[in-house]
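All protein chains but one are shown at their positions in the complex.
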Amino acid sequence: MATVSEPPQGGFRLSQLIYDTRYRSMTIQIVTLIGVLSLIYWLGANVAYNLAALGKPIDFTFLWAPANYDINQMLIKYDSQDSHARAALVGLLNTLLVAVLGCVLATVVGVIVGVLRLSSNWLVARVMTVYVEAFRNVPVLLWIVLAMAILIEALPQPRDFRGDDPAASMLFDAVAFTNRGIYLPEPLFTRSLGEVPFFGIFDISLDLLALLAVLAAGMLAVRAIGRRAERIQNATGDRPTTWYLSLGVIALPVLVLLALLGFHLGYPELKGFNFAGGIYLRNSFIALWLALSLYTAAFIAEIVRGGIIAISKGQSEAAAALGLRPNRTMRLVILPQALRVIIPPLISQYLNLTKNSSLAIGVGYMDLTGTLMGTSLNLSGRELECVMLTMLIYLAISLVISGVFNLYNQRVKLKER
Amino acid sequence: MAMTPYVRTRMLEQKPPPVTSVGPAGWMRRNLFAGPVNSAMTVVTLGVVALLLSHLLPWVFLSVWNADSLAECRQIIDETWGTEHSGACWAVVRERFLQLVYGFYPWDFLWRPNLTFVLMLVALAPVLFTGLPRRMLVFSVLYPFLGAWLLWGGPVWTPLLALAGFGVAALGWRLGGRVNAILAVALAVLLPLLWWILVMGPLGRGLSALLPLGLEPVESNKFGGFMVSVVIGMSAITLSLPLGILLALGRQTDLFIVRSFSVAFIEFIRGVPLITLLFVASTLLNYFMPPGTNFDLIVRVIIMATLFSAAYIAEVVRGGLAALPKGQYEAADSLGLDYWQAQRLIIMPQALKIAIPGIVSTFIGLFKDTTLVSIIGILDPIGLSNAIRADSAWNGIYWELFAFIGFVFFLFCFSMSRYSMYLERKLNTGHR
């Protein structure tokens, strides 16, 4: 690679483009560039020609036409007269919702299972192995479809809650498990602050913003308390007990705010065909969420197990020799090292989960593939535009996720000299 | 009075261990009931497992294997075990077994996919098990042509002439090399292309007219069931290996443009879900081809799956390259090997060996992902299960088909992942 050629004796010969290392790399690059560009040009020209022949030039204006179909789960306001673009946005938010919640649940389950696989309890370790192998070796599409079927068959219908002697009843009169989904109590405010529009795209609840602001302020206060405790410890050697202060700083303002806003819970109630009120988690969402999480958790469990095994025993012994207590050993010695091993594969599992969420199509969860690449595509007949747009959006999501986690990975990475 | 220290002069006989720490009781105490938390976990786990099995086992085993329709199944179950019992109706699997495995492949020619599958194992053996003679790799290289010919049929000349294209390339390289290197490269690329595009078709037809040797052609829309999963999975992995290695090298190189294209391609493919690529295959690929080009859906899916797995293989191979100590590269340079020689003789053999477990798990992933093709209308096992349910005799059957499909996938993937683990263990001992 790094061989240096003698300067050529005579004039420039054509064969130098290949034999002379000074020119060769340039030759290869230019040939590649020409090749790739002509390939792209060829594909583009074909598309242009074919679409012209069909009389369907690329045209994104359909995005602003009324979508004419309804979506059941929407995080922002939408009705069938809104545009295809807004339907796609609703789908995108649904994708993000299931991806984020899926990553959280998969991590929790994955870490627990990964640790339990190393448990000294023979039965538990075996059962966890069976779980991991069963989920890793069967296609996720099958799991999603099966999860949906189990929810539908195993849980009672809303009809069963009716009558004097119902076949099913609500948990604590607040939570209803039905085969259409789960109904949870919802937070309501009697003295609500209202909502503000966000660039006309969606409305943000001011109550939520206020709560978040109070929480954030509480967090800052807790950090200040922690720093003060540190100073005192540095000066005197004694760390003052601060947990009740921290708890108060966080909880009190929140409780006061909730009381001011008139917080109460709205319970779901059986009305007509369905339950009304409360938060409604649809079957399709739960099935997709559970199946994706459990599937990915099986992979995460293996990663976690590998990470823990990779830390040599000497590390915890050394920590003990330094006089660190077990929880500090875990927090300061084991975890940072295990995370170094765990995080890079974990990122790719998160990416996989996000991409697999596109299998929502199997259970009718209206995510981005269900809206933009599903119904919008079928109703408008714009395959090229819809599929390309969907790919670009997924690409953007993936790049953002891997970007963010890679930044984090850089921070926890072992600094090598 | 001085105390005489007491020293035992004779060892006592060893006492038998307490009953609670030996035998089954001891084992259970150690492994199941060590401490309250542990015991609680054991009890809960036992409860959950018992609950699951009590529902699952009767359904699986108190079931019907002989029936012609779902209605008949239900009737038999009601008569045998009473109306309360819900048992599986495996009769559907029995009746549609061949279809679930081979799709609509002509029944008379089932030996062809069978033989292809057996030969596939033979071709894979030298790749997977390093103990076998290296000569067998020759068969592995020839196998894709043989396998494709066996499955799709057609004159025997087609695969032979396609193979001959590589001979033409070698010839071009040698002839051109006598003049200069540029000509050699140009001839080695252009001649085989001309051969495949222009010469092969007429020559093949001529040879078939002279000596009509061949198999009955079977079109790929006759493929279905697990055969389609294996065909798509295997072709995509085989075809993506060379592409993936090139992409991995492209990503590692100092050449800016080559590196940018490789990175862009890999990140793009890895950033989008496979289902969008399959949508491209099913709806858009025709737009990207010259007007009139028309190849069937399975080939299009194989193309997209190849591009998809190439990006993942590239990352696996990159991992293998990165795991090689830098000394290997430096040693190759110091021997005076050029880039390709170094890659061929020093780097790749070691890097690929490290990468094999990763390649196997990429393959497992791809094999499982082939179920997605049901969404674009290919009759893979899941697609077929929908088609079977559209038959009025089996309309309404649900769990049995999915259970069967899941079970077969589990068998395949589990054995492959075991192999991959065995390999990892073997490689690990090599390094320590």
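By written order: A and B. Residues from 1 in each chain.
Keep this in mind: a contact is a pair of C-beta atoms (placed from the backbone, for glycine too) under 8 Å apart; a residue touches a chain by one contact, two chains touch by 3 or more.
We take it that contacts and distances are computed from a predicted model.
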### Query
Can you pick, from "Carbon monoxide dehydrogenase medium subunit", "Ribulose bisphosphate carboxylase small subunit", "Amino acid ABC transporter substrate-binding protein" or "Cytochrome c oxidase subunit 3", the UniProt protein name of the chain not displayed?
"Amino acid ABC transporter substrate-binding protein"
### Query
Of the listed residues B:F129, B:F295, B:W340 or B:F407, which contacts the missing chain in the full complex?
B:F295
### Query
Of A:R24, A:R126 or A:R159, which sits in contact with the chain we cannot see?
A:R159
### Query
For subunit A, which residues touch the unseen chain?
54-56, 68-72, 80, 149, 152-153, 157-159, 179-180, 271-274, 276, 282-284, 361-362, 364, 366, 370, 374-375, 377-379, 381, 383
### Task
Kindly note down the residues of subunit B that lie in touch with the hidden chain.
74, 95-96, 99, 103-104, 107, 144-145, 148-149, 152-154, 158-159, 161-163, 165-166, 169, 192-193, 196-197, 200, 217, 219-222, 224, 235, 239-240, 242-243, 246, 279, 282-284, 286-287, 291-297, 299, 302-303, 306, 310, 375-377, 379, 383, 386-392, 395-396, 398
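Note that only the chains that are shown with their structure count from here on.
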#### Entry: Sites on subunit A touched by subunit B in the complex
1-3, 14-15, 17-19, 25, 28-30, 32-33, 36, 43, 46-47, 49-51, 53, 119-124, 127, 133-134, 136-142, 145-146, 149, 351, 355-356, 358-359, 361-362, 369, 373, 383-384, 387, 390-391, 394-395, 398-399
### Query
Quick one: in the complex, what on subunit B touches subunit A?
30-32, 34, 38, 41-42, 45-46, 49, 180-182, 185, 254-258, 261, 267-268, 270-276, 279-280, 283-284, 286-291, 329, 333, 339, 364, 368-369, 371-372, 374-375, 382, 398-399, 402, 405-406, 409-410, 412-414, 417
